[in-house]
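After the structure tokens below, expect a handful of questions from me.
Every protein chain but one is kept in place in this view of the complex.
Order as written gives the chain letters A and B; numbering starts at 1 within each chain.
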Amino acid sequence: MQTDIIFLLDIAGVIAFAISGVLTAIRKRMDLFGILIIAFVTAIGGGTLRDLLIAEPVSWLHNTIYIKVIIITTVLAILFRNKLSYLGRTLFFFDTIGISIFTLIGLEKALNVGFPPLVCIATGTMTACFGGVIRDILANKIPIIFHKDIYATACILGGVMYFILHLFPLSNGLVFTIACLIIISVRSLAVYYNWQLPTIYKRTKR
Amino acid sequence: MQTDIIFLLDIAGVIAFAISGVLTAIRKRMDLFGILIIAFVTAIGGGTLRDLLIAEPVSWLHNTIYIKVIIITTVLAILFRNKLSYLGRTLFFFDTIGISIFTLIGLEKALNVGFPPLVCIATGTMTACFGGVIRDILANKIPIIFHKDIYATACILGGVMYFILHLFPLSNGLVFTIACLIIISVRSLAVYYNWQLPTIYKRTKR
Partner (left out) sequence: MQTDIIFLLDIAGVIAFAISGVLTAIRKRMDLFGILIIAFVTAIGGGTLRDLLIAEPVSWLHNTIYIKVIIITTVLAILFRNKLSYLGRTLFFFDTIGISIFTLIGLEKALNVGFPPLVCIATGTMTACFGGVIRDILANKIPIIFHKDIYATACILGGVMYFILHLFPLSNGLVFTIACLIIISVRSLAVYYNWQLPTIYKRTKR
């Protein structure tokens, strides 16, 4: 895909993630500062962890567009917090795009500095998933992603497909796009049909 | 301000933060090792996170004075734990100094390696506030700073004023001092008058 489009989708993801942080923080009755911080870590936590691990400069510190987008999103989300439920579908759409783009951006960032595929898939998945993990830890909950939601599995699948598709004579843009669409499809189907990972527990009432 | 004075105030802050860690750990009935670690992360957690993010060497690893001060503080705080309540005012004074110095040190450190003002204000606030956030996470609580206490807001205000004051022909030492005093005043007044950030919640019994 073109860099411009990727950038726009990345920003869409940041907005969706920030809003998810705002909603979590409001549910925990945090104050304005708390809401801002949770919005922040949800949106940039995964990418930050990735950058620290692969020893690259932390992206949002070098490009303040992210800080600005998150602050504006947080202010708007707080002002219109009672209207956010009407945005359910749009938010889900943005969120799913965010996950797929974050995964592929994270994967390619590690790939570009020479990490092996296994590590790239891990950093991609981390970029998409760990913002939510840090959000839940700061809100004193077990990260939801460890319990249900095959969200992470969609990211891993997309990452694996990225490397498989590269075995064929396809342009990188095409591979990127297909891998994105795979993540989006798997995630959407999973939510629609309520797919879960196979459980290892006997079904009992929790 | 002179480097010597800043250093002394920094150490005062480290002591106050370590004691706050000790108190939290004792309240959670941790053992001696737990108390030491909580004292540690409270005192150096914010600065550590800042250094990792801006890719600078982690300061307490290169200057063992911090480790020594924290260990001695922890031992003394444990020995005199029943007397700490008499120190209420002194501790609050040290703590407030710590917050203001940590903010400005963190801000200037990021500024010196070329980050833009928005990022410097964020790293300054982080230096002052994230030790307490990590302390609360390790003690399995929602970070208090996300709920009340306009502590972080004082830091942000001080950081913003630092850059506004620099628009005037003032020496850096003077700007540093004024910004420090602003943080100290706002924080003290906030505690004295029980200021809170404007709430977005309807007032109900929690």
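Just so it is clear, a residue touches a chain if its C-beta (ideal position, glycine included) is under 8 Å from a C-beta of that chain, and two chains touch if they have at least 3 such contacts.
Computed from a predicted model, the values in this text were never measured in an experiment.
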Going by the contact rule already stated, which one of B:L9, B:I38, B:L111 or B:A154 would touch the omitted chain in the full complex? B:I38
Have a look at A:L79, A:L181 or A:L197 and name the one touching the chain we're not showing. A:L197
Missing-chain contacts mapped onto subunit B: 25-26, 28-34, 37-38, 48, 52, 57-58, 61, 64, 67-68, 78, 81, 137-140
For subunit A, which positions touch the chain that isn't shown here? 52-55, 115-116, 118-119, 122, 133, 137, 140-143, 145-148, 150, 152-153, 196-201, 206
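The rule is simple: only the chains that are shown with their structure count from here on.
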Just how far, in Å, is the C-alpha centre of subunit B from the one of subunit A? 31
